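Only one protein chain is missing; all other protein chains are in place.
Up next, chain A:
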Amino acid sequence: MPEPIVTIRDLVKRYDDGFEALSGVDLDIREGEILALLGPNGAGKTTLISSICGITRPTSGTITVGGHDTQTDWRRARDLIGLVPQEVKLEPFEMVAKTVAFSRGLFGKPHDPALIQRVLDSLSLGDKAGTPNMALSGGMKRRVLIAKALSHEPRVLFLDEPTAGVDVELRRGMWEVVADLKAQGVTIILTTHYIEEAEAIADRVAVIDRGRIRLVEETAALMARMGRKEMTVTLADPIKTLPGTLAEHGLTLSEDGYAVTYVFDSRAERTGLTRLLSDLLATGVRVTDVTTRQSSLEEIFVGLTNAAETGEAR
């Protein structure tokens, strides 16, 4: 396995008021991957990203980016990093193109108006180059933030909820931008509250909750390993109540009586499927269709954090 591009070891962040936002985070980010950082409000996502980017000072622990320690070799570490912050912060009176060019300058890259224009075009901001930031809509401002981060051609890009407040069409457009960047070899870490976003574009998902990484897993493997599945059996003739033997299986009957649904854990040793199906056939009902559905990442995620909660409460 090649060296990870970002390594985080035992990272602790205690804010001045004594609140511990990160309680020992360990995480490796692979070069070229898209990693989605998922977690509820206040989980520590922004704190984690800010610590890597040098905006927040870690209390203890080490972070390296491209092999450079962010504390001791910060200049070379930061050279590689682009950050799209969660909150929209822009100079109100400055023109879009100038704001973006400023970011490139800050990272020591030579002036390159053609590149800036290309970046703006790729984010559908091409015609806004000469507009002052304050005259942009919220979604446009967010895209200016992305343009600022891309202007200095980072190798590792952090996107802190990049698609919050962006309409559906543009969100898809942004996913394309992210996919293009990945194709160019950029490593991307994004936090998001839109689960379908992680599901759609992330290679791996890291779940963070109350300052700890609870799980890191390939998106597909996670779905397969943890997926609760739902089987729906459609009947030829409606039934009013479940026949005796079926009642024990915890099925739900649809209102019109045409469908019974069974929820099971596909990871479990015993799914109960075999017994259910034989019991079903024994009742003599006529079946017209059987479908199964994988639960979404969101459902998995809610289940996971709830489990952690009850686990800790005990």
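One rule holds for everything that comes next: contacts are C-beta pairs under 8 Å (C-beta built on N, C-alpha and C of every residue); 3 or more make two chains touch, one makes a residue touch a chain; residues count from 1.
Methods note: contacts and distances are computed from a predicted model.
Chemist: The complex lacks one chain in this depiction; which UniProt name from "Carrier domain-containing protein", "Menaquinol:cytochrome c reductase iron-sulfur subunit", "Transport permease protein" or "Sarcosine oxidase subunit beta" does that chain carry?
Modeler: "Transport permease protein"
Chemist: Decide which residue listed in A:T64, A:S103 or A:S122 touches the omitted chain of the complex.
Modeler: A:S103
Chemist: For review purposes, identify every residue of chain A that touches the missing chain, sorted by number.
Modeler: Answer for chain A: residues 15-16, 50, 53-57, 74-76, 78-79, 81, 83, 85, 87, 89-94, 98, 101-110, 148 touch the chain left out.
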